[in-house]
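Handing you a structure now.
Removed from the display is one protein chain of the complex; every other protein chain stays in position.
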Amino acid sequence: MSKTKTYKLSKDNVKPFNNKADYCIGTGRMGLALQQEYMKQLALVQKEIGFSYIRGHGLFADDIGIYQEYTDENGNKIAEYNFTYLDRIMDGYLELGIRPFLELGFMPAKMASGTQTVFYWRGNVTPPSSYEAWDQMVRATLEHLIERYGREEVLTWPIEVWNEPNLPGFWQKADMKEYFRLFEESFRTIKAVDSDFNVGGPAICGVEDEKWIREFLGFCRDKELKIDFVSRHHYVSELPEVDGHYAYVKLHGPDSCLETLENTRSIVDSFDEYKELGIHITEFNTSYVPNAPVHDTNYNAAYISLLLSRMGDMNESYSYWTFGDVFEEFGVPFTPFHGGFGLVANQCIPKPTFWTFKFFKNLQGDCLHRESDSIVVVDQNGKYIGVAWNLSDDERELDFAIPETDGRFCLIRKTVDEVTCNPLKTWHDLGEPRHLNQAQLDHLLASSSPLFESETISADSTGINISLSMRANAVIYFELMPAELSSDRGYSYERVKTDR
Amino acid sequence: MSKTKTYKLSKDNVKPFNNKADYCIGTGRMGLALQQEYMKQLALVQKEIGFSYIRGHGLFADDIGIYQEYTDENGNKIAEYNFTYLDRIMDGYLELGIRPFLELGFMPAKMASGTQTVFYWRGNVTPPSSYEAWDQMVRATLEHLIERYGREEVLTWPIEVWNEPNLPGFWQKADMKEYFRLFEESFRTIKAVDSDFNVGGPAICGVEDEKWIREFLGFCRDKELKIDFVSRHHYVSELPEVDGHYAYVKLHGPDSCLETLENTRSIVDSFDEYKELGIHITEFNTSYVPNAPVHDTNYNAAYISLLLSRMGDMNESYSYWTFGDVFEEFGVPFTPFHGGFGLVANQCIPKPTFWTFKFFKNLQGDCLHRESDSIVVVDQNGKYIGVAWNLSDDERELDFAIPETDGRFCLIRKTVDEVTCNPLKTWHDLGEPRHLNQAQLDHLLASSSPLFESETISADSTGINISLSMRANAVIYFELMPAELSSDRGYSYERVKTDR
Amino acid sequence: MSKTKTYKLSKDNVKPFNNKADYCIGTGRMGLALQQEYMKQLALVQKEIGFSYIRGHGLFADDIGIYQEYTDENGNKIAEYNFTYLDRIMDGYLELGIRPFLELGFMPAKMASGTQTVFYWRGNVTPPSSYEAWDQMVRATLEHLIERYGREEVLTWPIEVWNEPNLPGFWQKADMKEYFRLFEESFRTIKAVDSDFNVGGPAICGVEDEKWIREFLGFCRDKELKIDFVSRHHYVSELPEVDGHYAYVKLHGPDSCLETLENTRSIVDSFDEYKELGIHITEFNTSYVPNAPVHDTNYNAAYISLLLSRMGDMNESYSYWTFGDVFEEFGVPFTPFHGGFGLVANQCIPKPTFWTFKFFKNLQGDCLHRESDSIVVVDQNGKYIGVAWNLSDDERELDFAIPETDGRFCLIRKTVDEVTCNPLKTWHDLGEPRHLNQAQLDHLLASSSPLFESETISADSTGINISLSMRANAVIYFELMPAELSSDRGYSYERVKTDR
Partner (left out) sequence: MSKTKTYKLSKDNVKPFNNKADYCIGTGRMGLALQQEYMKQLALVQKEIGFSYIRGHGLFADDIGIYQEYTDENGNKIAEYNFTYLDRIMDGYLELGIRPFLELGFMPAKMASGTQTVFYWRGNVTPPSSYEAWDQMVRATLEHLIERYGREEVLTWPIEVWNEPNLPGFWQKADMKEYFRLFEESFRTIKAVDSDFNVGGPAICGVEDEKWIREFLGFCRDKELKIDFVSRHHYVSELPEVDGHYAYVKLHGPDSCLETLENTRSIVDSFDEYKELGIHITEFNTSYVPNAPVHDTNYNAAYISLLLSRMGDMNESYSYWTFGDVFEEFGVPFTPFHGGFGLVANQCIPKPTFWTFKFFKNLQGDCLHRESDSIVVVDQNGKYIGVAWNLSDDERELDFAIPETDGRFCLIRKTVDEVTCNPLKTWHDLGEPRHLNQAQLDHLLASSSPLFESETISADSTGINISLSMRANAVIYFELMPAELSSDRGYSYERVKTDR
């Protein structure tokens, strides 16, 4: 039996809602942007959702190959820079209407002080053997980008220094002092190229995060580094349990899912110099491993709905990790549905969470309602736009009392739940094939669209009631828009329906 | 309360089923094939369904402009032929993988003996002022086509003489004797170009049809014309009732919907010379007017399902009239949903009947079951493919007992009914807008896909039962295919669903 | 033996040059914009050249079908408007980045006071039977456009009343007084919809043009119509001589080719109220018939170069008639090269004049040189861009002394002449085929690109000399741009060339 909740909306009661669902999106290492399948998935995401920025690792990784050395006639090592692939990648992004949110890292093998690497693709995570070489590479890269794309354009690209230096897997020994040095060197180099660049850090994740934020801001303050933003990551899962190629995770309860973000906000605001400074969550998702099947589920879509409704409260942006499943951190995936981070599975199959983003993108207008299970805005044309989600395993019913007492309206609804839009289940029903033939792919594409429904509603003095029946893990999008009937001469829909 | 019917299938009991759903499709006058919107709709239809032939009026109409005349220095009228548009049209068809089923007509104004025209686009329906001129034009056209496209190709294009000569609107006074002359002249001319052309007629519709068929065959027999096929049209509606721009029609009861076709078959078979000669139904639909809203409904989709399941019993092919809504017989339509014949509404919105054809196209295999409400085949991979329809206004339940007692199967279902796939209703809910903005178009496209569902079925000794709940006017497609589970190492769908 | 002329350029000597080559382009009747081939040609033109506006006849012609009537229950004729095709056409234009320059005309048959028509496609050229009906249609159309495309957008679309009313073929009896009435009615109607619309006329051509301009402006002044622009047409050919399907014309000598335009400018400026009022040349070309083979020649390209270099002197814009060869005024063309107006022949083959427009489009910068055979600008990056043309039948040599005394430069040249870029000749060499097969089309496309050449030039104290050898009817485009050599480590072009 389903429980019913009723929400009464009023146009006099506008709520705060900072919607940055479409600001930034994550990507597997940037070198993968050379791939065709990657670009197809990104093109789909940009066409249907449209993000402003994209952020990923590996700008200085060896597969892009920016940093090169040769030995001159005197036996000296001389640096030279190769921007062939960098340009190809950036050209590709800009053609799709998305800009890079630059992350400086990891270390080119030839410049590295050590051999520690991370991931299947072996990103070197040791400090530079020479900070001068690092600074020169950063400068050369930025100057090249400005030359190619223009100063005005490139200055809109934020710059973050390194990734998750608080984790020893991503920065040798998680050496805080060394990271601060890297940050300061990078910061001063970037600002010397152009002081209008927006630069921030420390891009930390999880472990000892409060300490890192506090010390980082203290360091910047002491060094008089006028940073432009603070950045961190946000995942809401416990340690994964691994079986074969896959990782199973428990997620934090929804009630506590924002605590760390609130703490970070408080810490930043506790510094006079950095009060109200913008915080970019440069990665977030439920689980932080790319083989967690939860990413492919309707549950994930519902959970992310909750996060999208809230994360703007304390952050300037929040970047879902990642747009697609061309991603190699743990190696090449064995199957189409392998628990990758992507909004889109390989072969361009939208996962349920894809729709969460598409729905939130549309939430443009004055927010009249925001609760733990739903949000509604009204735009300047009088259209109500809402998203509701059901994080529980039970059916729920949500009713919205809409303050319209006159006129004809059209209500449209799009339902993403385990019955109506669940490609993972269809893939399972098909036998979990590792390699899709065309018929299987067609079925999966057919199973990955929301159910669309429409109805006519005539408002009367009691107002309009929108009632949503929500199955477990459902995400439902709706629009209620004025729709006066303008029938053409002689057209009668009633007669069409009955007169046969 | 819904009624339940159960059908028990056996692989030992293969039924006859002559599936020609994808053989031929109708089109508005061929000159419209120059239009971009027309070609977009045809491209969609070809990609999703894929017909072999396309048939329409107006090959010799003035907008294509084949027949021209000039006056020479002696004051004589000289014929000349302009194939510029003809080639453009044929090139366009062949690029989309569809061939013309040629219909010779109507009369170029300059060659006509009178001024009577049909339709908004004024097709002249009078006999030629000179049969010699007509014959020369036919010959020149066929010779040109052979020169451009090759004999082997062009000989695969059937040729039909004129359209509905038994109706005085389409052939002056419905003059039977004059038509027979036109037929004989055309037939002999075509066969003189190449005796391997397939030529037929009389392409009649409705009024006095039995008499026409009988007299036509008698005429051909007497003249020793070895015709290659007989053709006629088939509509199942009463006279329309007109209101403003629209026509409302009653359809014949499903039980009697094939009578005229059976009669025609009998008449043809009654001639020794033409026994078992192929009959092409070169037009069929529910209503015969292009402003009958019934064409846009789910009811139409269900009715056409019945026809597609039966019309192969007595005919070599049957061509739905028409593929799209770029069509001008009664003028330019005022709204997107105006009761046009098309499988696709303007702006490439599939109507419910579109899916009927897509579903029937897939019915390839041995037919195990064919009743008035459903049909099932099984293919060589052991996949069962079925279509069911509910022509009533009540809900129905259909059960199929499938003779499989072992193994894991996947059942997929696609439901087209008034709730799940009803763009006409959505358009009405939106207020029946005459001109769609992008948001409205997006809603209509979202409302025009079937609901897709899948499930896992484990066969046991009792066999498999497929149970379909059918709302009024539903058309449901299903596939039941073997789908052994091949889970990747460590992947457990059960755990994905429960372990959070 | 070729003659040599030398031009010495100086950066201190900037010349006036009002380059509106890309402002507006003509089109066959707007209903043709529904056609696929038309849109392909327009897409090519927009991609390679890119015009801002497009102007053509037939907005109110019956094939677009805006004006409709029905009889109500009382037997009264009631007007209704059908914007289905209008929207499709405008959507198509806007998708290609081009806006309509609206021409109000011709008369819907149902509204017309007479039966006189113009062209193969039968545009009715008689006054309305009711000016009230005309005004209502104009108003309804503009209001619909504003509703669909937004006021801001639609106000950028200029509006011209009728076409060539001074010719009795285009306006019954060339009745001036009746035209003035039509103009006044239309003007007041449009301004009542929105006073910010730009409205003008009288769109005359040739015969008695000075009288018409004078009387028109006098009328407007007397009626206090604050018109926004004056419009007229400009063709530079004598009466054509007709043979079969084709028309052969003599063109006016280049020296006198601008006289009528100068006269019009003087007349307009002679009115205090209209001094310096903008004049739009809403049509121009060499010949005014669509079957004049001269349009397909290199001679045409050279002649149009001269016009493009001069027509901005007295006019606000000038619109070449037309962008493509989908055009039906004299019927359907029999062959690919039939002397149509288009920049592009059917099947998207650029004619020589296409390149004239592409070249002039690039003339952005300060004009340093403008003579009867050439023009040169320099842009802000120090790039010199020039076009030269040779209207004679002899070879010529043109030298430009460029005031650069230092650095390495790259000169690129694109040559369009009878040897290097002459698809008409290739088509003739191929035997003048009426219907192109793929191989013939490939040859024609290969023959329709300019010859490209580049060279390295090192400036020294004597400056740079650019020397152009020009065959008869050549149009040559060049760019001279700074190009310092930045060879990669180890790369030596000299060694590449010699070391084998």
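Each chain carries a letter (A, B and C) given by its place in the written order, and its residues are counted from 1.
Operating definition for what follows: contacts are C-beta pairs under 8 Å (C-beta built on N, C-alpha and C of every residue); 3 or more make two chains touch, one makes a residue touch a chain.
Since the model is a prediction, treat every value here as computed from it, not as a measurement.
Note on the chain not shown: across the whole complex it touches A, B, C. When the whole complex is considered, the residue among C:412, C:441 or C:459 that touches the unshown chain is C:412. Seen from chain C, the chain kept out of the figure touches residues 242-246, 248-251, 293-294, 296-297, 299, 334-335, 338, 408, 410-412, 414, 419-420, 424-426, 428-434, 443, 446-447, 449-456, 483-493, 495-497, 499-500. Summarising the interface, chain A meets the missing chain with residues 34-39, 64-65, 68, 70, 80, 82-85, 87-88, 92, 144, 148, 244, 331-335, 346, 434-435, 437.
Although one chain is not shown, part of chain B still touches it, namely residues 70, 80, 489.
Quick note on the criterion: only the chains that are shown with their structure count from here on.
Of all chains, the one whose CA centroid is most distant from that of chain C is A. Note on chain placement: the centre of chain B and the centre of chain C lie 44 Å apart, centres being C-alpha means. Looking at chain B, one finds that residues 244, 334-335, 434 touch two or more other chains.
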